[in-house]
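A single protein chain has been removed from this complex, and every other one stays in its place.
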Amino acid sequence: MMEWIVPHIPSREALESKMVLIPLFPFVGFLINGLFGRTFSKPFAGFVGTVAALSSFVVALMCVCHVHDTELGRAGLHVSYAKWLVTSDFSCSFGLYIDKLSSVMILVVTGIGTLIHLYSMGYMAHDRSVWRFFAYLNLFLFMMILLVLGDNILMTFVGWEGVGLCSYLLIGFWYEESKNAAAGMKAFVVNRIGDLGFLMGIFTLIAVFGTVNYVTAPVKGEGGSVTPQTTLDAKTKAVVVPQNPGLLDYTEALRLTYIKDEHSELPEKAELPKFATGGEKNTVSIPMSIPKGLGNSLAGLITLTCICLFIGATGKSAQIPLFVWLPDAMAGPTPVSALIHAATMVTSGIYMVCRLHSLFAFSETALLLICGVGAATALFAALIGLTQLDIKKVLAYSTVSQLGYMFIGLGAGAFSLGIFHVLTHAFFKALLFLGAGSVIHAMSNEQDMRKMGGLKGKLPWTFATMLIGSLALAGVPGTSGWFSKDNILATVLGRYNDTHNNLYLVFYIMGIVAAFCTAFYTFRLVFLTFFGENRSSEEVKHHIHESPWTMVLPLVVLAFLALAGGFLFGGMFIEEKSGGEAFEHLAIRNVPFHEEHSLHEAHTPNLILTGIVALLGIGLAFFRYGKGGNIPDPEKSNNLVYKASFNKFYVDEIYDALIVFPFCVISELLHWGMDIILIDGLVCGAAELVRNGSSLLKRIQTGLMNTYAFAILSGTVAFLIYLLIKVQ
Amino acid sequence: MSDLAFIVAAVVCVLSAGLIVSRKNPVYSVVFMLPFFLGMTTIFVLLNATFLASIQMIVYGGAILVVFLFVIMLINLRPEELREDFSMLSWFISALAAGLLAATMALFANRGTTNDMEVKFASAIATREHGAIFGSIESIAYPLFEKQMIPFELASVLIVVATLGAVLLSKKRV
Partner (left out) sequence: MGFDLPFNVIADGGGLMNLKGCLILAGVIFSIGAWGVVARRNVLTVLISLELMLNAVNLVFASFARMHANMTQSANNATAGENGQIFALFIIAVAAAEAAVGLAILITYFRNKETVDTRDMKELKQ
């Protein structure tokens, strides 16, 4: 399939031994730059970082080509390197696992990562500590690769925390300004709340399934190892799972056992089935080592697990209520915003849900919740994006909004489309951020769109590529963004046709309104930045220049992908039939529809509607801002809705009032009540007691020998008198 | 006869001990040590500890007493340096404590001494199996050199060390 990209793909065995290089290259790059970067020249530090990322991409590409060429179903490349946690009935290891799902992510991470490294060489050329930047960026790649390729959810969690750390470091990269450091801290703290949910989810997984591995351990075979699969025995109709089954083996076994047709569900309370295994242990059952009080409803526990994991995803992927950190994260350098806060890290929540999609597919409640949160976030962030003036803030809110779309897709059961939107969004949003970076670079670090304008002549490459990115973001038919977004919305409408659950209709309408807002604010950005008169000062005007080739090249590559990505890759992700088919080339099985025609009937009205709202949004933006001169000024506006949107619907203030302020009050109370009065009282009181007591006792210490002798004498006498009385 | 001797010696001991402790000038204290040691020696003889008595006389009366006297001469205290020695309160309190100590010890002695012990005390056999009289040099020499050999040698080491220490300490420049 991809022979034209990589002419010679090494054998499976060779790839298995080389797989470790994917995370290793960025890690070595991090070590080199982190340890010795101080002594490097600026271009060389960038060169080291970029080469590390590129090498990782090349190895990843070879592995991915191999994975896509094998006919082994889910059996991707799987290597277990070392035992990590081993107890009597629980173990997990350090292992890397590339299957067809993670191959999409790994290409996005390393591919776009490489482009952004290249771009950063130009963008950060004048920074004081380029080496530090590239060291962090390489560390981020390493952690992201661990997140994507880890063969168990604990490894994913390690990567998850690692990218959070790198995000914190890079948001606060220019830490001299306390605003930036505070933004980094906010991102870290908000993410921790989500991480708690993620951890709870992992614990529940361990309690229910007794394992954290995604799949069972690989088995050595001819020409490389093979991961045993869960299968349905054709003769006996029994489900056969491999020995020491992983999470995905259990979910597959449950699906084969219970989900016989579209209407069946997991049993509420029933004897859990025993699955046959191919090995010495003849049968295996789901451990469910949970306290009796929590009930033994497997379906309920799976819903609980899914909701906990989703809370983790809302933190990392900036969904309501934990999205507040992402707009502030724009305090970091623009390439960081493009790589971490648009293309890769923020999509790890979607990836995690897709990784365990067979688990999520069992829980209708969790999926509905995901869909609802996604729709609410998509609309809410789009509304805020309408009025922002900072070019990066607009893109940040659009990222939050697009992440909401991805969750809509997941919640609607179209996991493949969620991943597809991750892919296309990575193309066009990275493109837009890099374009914005190019603009900011040209405008001498000015980010306020009111001071831009008329740049299309001066920055032709940036303008052309950003226009393509904007078309894709707005969802103009034919662009990559349209392919993914349109299909996600069609699936939601299809769900409504299928189940007649009015909630899906509400989510659909929210999605359409958000799409309209997206088209509007995207082209508001384009018109304010590139059209009309230039509104900057004379000195800035003088310096406006097109960016160097290192910055333009990634823009062009990404523009091509943003434009053609839908045609190139769409076939891999979009359902042809509505039967919830298994995407063999993705290792994803979408939630099936009850009736075959539901999705088909949704496509045509949805196509018309999305096309219309996209064009309407662009038209309205042109009408308002296209001619120039209509510069938004929030201070003069009396429109309450406008003000609310401009002030981000006061979410930060509400959080401050509802969470941060009570927290501070309680902390203050504890500070005074517990710390000062109780603890300090105890500690200082003890010290005071000792001091006063000793200053009293000090008087006994006369220093006079006779006193001490007298003390001995009187002690002896007292003891003798005691003996005299006691011993009769 | 022995009763009389014991009473005389005891009275001499107690009186001279009181004078030793109460004299302001240490020279008088040392002088009153002589009758004290004589009284003690008498009592030791009455207790059949004849060798111990002679050692007491030689070591205390001959050596320690002289050393004390020598030191007093050496440091040559001027009378004005012998400040008012007793404060009434401390004198009274320490006398009280010492009196209590004496009383308790007397009570213990009274309670602890049984008639059996008194009989044994009174009817001690004076002669050892090889003819030596109890308390004589001969009767002490056998156990001292047979059973207490190591403590005896250690005592000699102690005295050597003490001698060296005294010499080193008293050298002009320390």
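Observations on the model:
Every chain is named by a letter (A and B) in the order it is written, and numbering of its residues begins at 1.
Throughout what follows, a residue touches a chain if its C-beta (ideal position, glycine included) is under 8 Å from a C-beta of that chain, and two chains touch if they have at least 3 such contacts.
Model, not experiment: these values are computed from the prediction.
Although one chain is not displayed, chain B still touches it through residues 1-3, 5-7, 10, 13-14, 17-18, 20-21, 23, 26, 29-30, 33, 36-37, 40, 43-52, 55-56, 59-60, 63-64, 67-68, 71-72, 74-75, 77, 81-83, 85-86, 90-91, 94-95, 97-99, 101-102, 105-106, 108-110, 112-113, 117-126, 128-129, 131-140, 142-144, 146-148, 151-152, 155, 158-159, 161-163, 165-167, 169-170, 174.
Hidden from this view is one chain, which touches chain A at 701-706, 709-710, 713.
As a working rule, only the chains that are shown with their structure count from here on.
If each chain is reduced to the centroid of its CA atoms, chain A and chain B end up 94 Å from each other. Taken in their complex, chain B has these residues touching chain A: 90, 93-94, 97-98, 100-101, 104-105, 107-108. Put simply, chain A touches chain B in their complex at residues 706, 710, 713-714, 716-717, 720-721, 723-724.
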